[in-house]
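Below is a slice of the complex: some chains, not all, each in place.
To keep things simple, chains are lettered A, B and C as they appear, and every chain counts its residues starting from 1.
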Amino acid sequence: MRSSVIVFPGSNCDRDVAVALEKFHIKNQMVWHNDTNLPKTDLVVLPGGFSYGDYLRTGCIASKSKIIDDVIRHAKKGGLILGICNGFQILIEAGLLPGILLRNIGLRFLSKNVFLKVVNTDNQFCLNYKNKDIIQLPIAHNEGNFFAKKELLKMLEDNNLIAFKYCNKNGEIEENSNPNGSSNNIAGVISEKKNILGMMPHPERLIDPLLSGEDGSILFTSLIKS
Amino acid sequence: MKISATVTLKKDVLDPQGKAVNQTIKNMGFKNVTDVRQGKYFEIEIDEANKEKAKEIIEDICKKLLSNVVIEDYIINYK
Amino acid sequence: MKITPEIIDKHGIKPDEYKKIIKLIGKNPNLLELGIFSAMWNEHCSYKSSKKYLKTLPIKNDKVIQGPGENAGIVDIEDNDAIVFKIESHNHPSFIEPYQGAATGVGGILRDVFTMGARPIATLNSIHFGSHLHSKTKNLLNGVVLGIGGYGNCMGIPTIGGEVKFNSSYNENILVNAMAVGLVKKNKIFYSKAKGINQPVIYVGSKTGRDGIHGASMASNKFDNNSEQKKPTVQVGDPFTEKLLLEACLELMKDNSIISIQDMGAAGLTSSSVEMASKGNLGIELELEKVPCREENMTPYEIMLSESQERMLLILNSGKENQAKKIFSKWGLDFSIIGKTTNSKNLILNYNGNEVANLPLSSLSKDAPEYDRKWIKSTNSKKTENPKNFKSLKISTCLEKILKSPNNSEKSWVWEQYDHTVMGDTVQKPGGDSGVIRIHGKNKGIALTVDSSANYCLADPVTGAKQVVCETWRNLISVGSKPLAITNCLNFGNPEKDKIMGQFVETIDGISQACTYLDFPVVSGNVSFYNETKNNSIPPTPTIGGVGLIKNLNNMMTKNFKEPENHIFVIGKTLGHLYQSEFFREIMNFNNGPPPKVNLFNEKNNGLLILDLISKKLVSSVHDISSGGMLIALSEMCISGKIGAKIRIPNNIIGKHEYLFGEDQSRYIVEISEKNKKEAIKILEKNSVYYEVIGKTQKDYLDLEKEFKINISELSKFNSIWFKNYFEENYGS
């Protein structure tokens, strides 16, 4: 499997995710936002960070980058796209995923481990989560408050397009374990064709027992499962 | 020409910042403030003497960049 | 323009200093030249009050690659890896504009680190505020934390440690000290010393604006006929540009284009150009109209004194300009050749073809004033007075009150606002005795901590300073690292007062003694004087940042209790020193008396022994005993491990309050399994280290025989509730 991590000015999890991809033997290339064409690739990753300093709206300026046209073409062809944190915000601004990410309800940046329920395992990113549907991953964001109007929420729920929801350690999806105010505790969504995943938590930060867990590894091993 | 634009969240979109500001204002003892919404304000310097043309350009910029039409409205103010 | 005594005064230059200037340069300075002197000769840049004493600090051992005198200090961690680190203050700006002040403080210290070729891998901070009841405190705390997070998070560098303290003596003078740590290859370190004549001098980064043209700006305002607005003296940080600057600099550093590089920090273009040239014993000539400016009609005076952020000065090997320019334009940054090195040994500034300043560099650097200020010995608090009787106070009530106090509450409210896991190498998060960062791609790591003990230092600066160094050492030991070196930020009042100068002199003495004994050299630092308002000075507050090495991360240690039925040992002797303790302060409201004594022999002996136990895998958890004493330390181990403990207080002690809350130094609590007990005791006895076995871990309850039994989740609530409550009254603001 081949991947391309897009580097925007202000991306800062680009290296982290590249390390994770390579750890699971995915052949990765870094791609500069100003390039017009993606190299031959199966997976495009939009990494976390503060592209353009989060100025204007998070992900907005990056979504106007040159490379985005080709990322959209890749999406239309059914190619895989993973957006983590700022990458998720960019996907939304680029119109590849629905909804919007607002300021965290507490108006504070939040960096901590959260429990997540894997709601949909029927996509290339979550295949291996099947037997382990309550996982722990770190979040680190200021604007992760997923907001969707009623109709959209219903559409996402009805079509099973939600990948992860914030939950407590017993897997219960409740208000107290919603760190940022997201509608229906949504932490990650997938596109209708299930080839695009956007998520606020950082799987690439938990791929090593030394870092107190490996729940992130499962996402990467899912990717290479054929 | 200097033109300004304000971008605000649509009515039915949650505004966490405005809400928090409102709460703080109340805590500070200003009891009669009942609602606050927070938006963005832009002052744009444009090198275009024709007012109509300038207006068109700014409209375009508001639509394509400064606001996200899904959740935001914009207003352009000509001085 | 005529230089009047008033203008000289507004530039902070004393009459005799002005005479010295004329003598050194053989002419009357013009306004620009005066501005340059004012920047270079002020306390912040010249260290004129502190130099004499800083020279006495121990700064070397076989691990030190670079000591004080460069942008940051460097220590060797083997395998061609080295750690670059420094701490710096941004106190005054943070009081005026907490968000921007703190943010630019972080930005500045990061530049000090990456200017040496290092990729920053962690930041820490020590922040001191006034009483939590003071009207400004909440807003300042909120703004400072948002600012530190705002900058560090955007840069993508984990903030993995720090401290937050409250004391009414900081009501009008908060402290914001930021530390940055970077990783560099030993053979790819960059320095600021210029070399070679006719080499191009390059300006890169953000444009120059009228930011932070300090006291001097008032003076210049006067001359401005159409002085419309008061000029801002607070700089606004742009972490996004700094991130680009970081990446661009590191990219350029991959080859050998750069001769020397220096960030523009305090006194901006002035101090950076002067430092580079004078270190290289060369001259430098700049064409100021080539400096990229943000505002129109900026004067040479403003250009030279601006403190705009996110800028760097480079000297390149001539011929490398185009290639370098390509890199900076790729990252969207300004790049301008603004001058060259010369053999004149002068600083020459031209503006549109006219010479506007010409000064011998030596007059700005090596001939700058150096004072031997008057000082008096501190009158150390004696054990004369005693607080009211406390023997009847219930231990459980005291424990609860201390755990709930602002100073002893756990600080996750703060550090959860800092991204502490970005870069994927954080192996020990904030909340432990030290943060630990893995060296990328390897199985070794570094431990990092910052500490201060202003209460002790005020009561007795020498002992207090020794204690802070020892506490840093202990925090590094507790996570299983070998302490390597420190950086220090010395926050004091007005050095022109003999009492304050005395505190400074004695603090340096204390740091020196401890660092010398522990072979724990000082490799970088910063002095911040004049932290006083209306004659109220802050207490002497040396902040120490320490770095330790863990050669094998499998041996890293944490403080959380691991499992029930293990033995709990206290290493080091408990004498029950309560003066200056949290117990006296929080419970008895009593602030007099001397701080606990520091015995450097015990400190070293106990510390090295703990390291030995850790490396032999004989202990399951380790925590040093510091402010609050043994019972607080125990509670913290229970809370973080979600495991209880059953403790028996020995009979033969002075008093249980003294025993449980005393702050005697050089002590640790360790958890040892039944299986390892014998072996551990053998080692302890062989090294004649004092120890006591005070009980065992157990499930769910902290149980102090004959006193109380409390559920760990309740204990945990006590400890975490304060920040939440403090901010909930004013939710989200």
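Criterion: contacts are C-beta pairs under 8 Å (C-beta built on N, C-alpha and C of every residue); 3 or more make two chains touch, one makes a residue touch a chain.
Computed from a predicted model, the values in this text were never measured in an experiment.
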Composition of the entire complex, counting every copy that the file contains: A x1, B x2, C x1
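The working rule: only the chains that are shown with their structure count from here on.
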Computed distance of Cα centres, chain C from chain A, in Å: 35
Whole-Å separation of chain centres (CA-atom averages), chain A against chain B: 29
Geometric centre distance via CA averages, chain C-chain B, whole Å: 41
Multi-chain contact residues (two or more partners), chain A: 107
Touching two or more other chains - residues of chain C: 731-732
Partner chain C, residues of chain A touching it in the complex: 9-10, 12-13, 15-16, 19-20, 48-50, 52-55, 106-112, 138, 140, 142, 202, 204-205, 207-208, 210-211
Of all residues in chain B, those that touch chain A in their complex: 12-14, 16-17, 20, 40, 65-66, 68, 70-71
Interface residues, chain C side, partner chain A - complex: 146, 149-150, 153-156, 238-241, 243-244, 331-332, 412, 415-427, 438, 553, 731-732
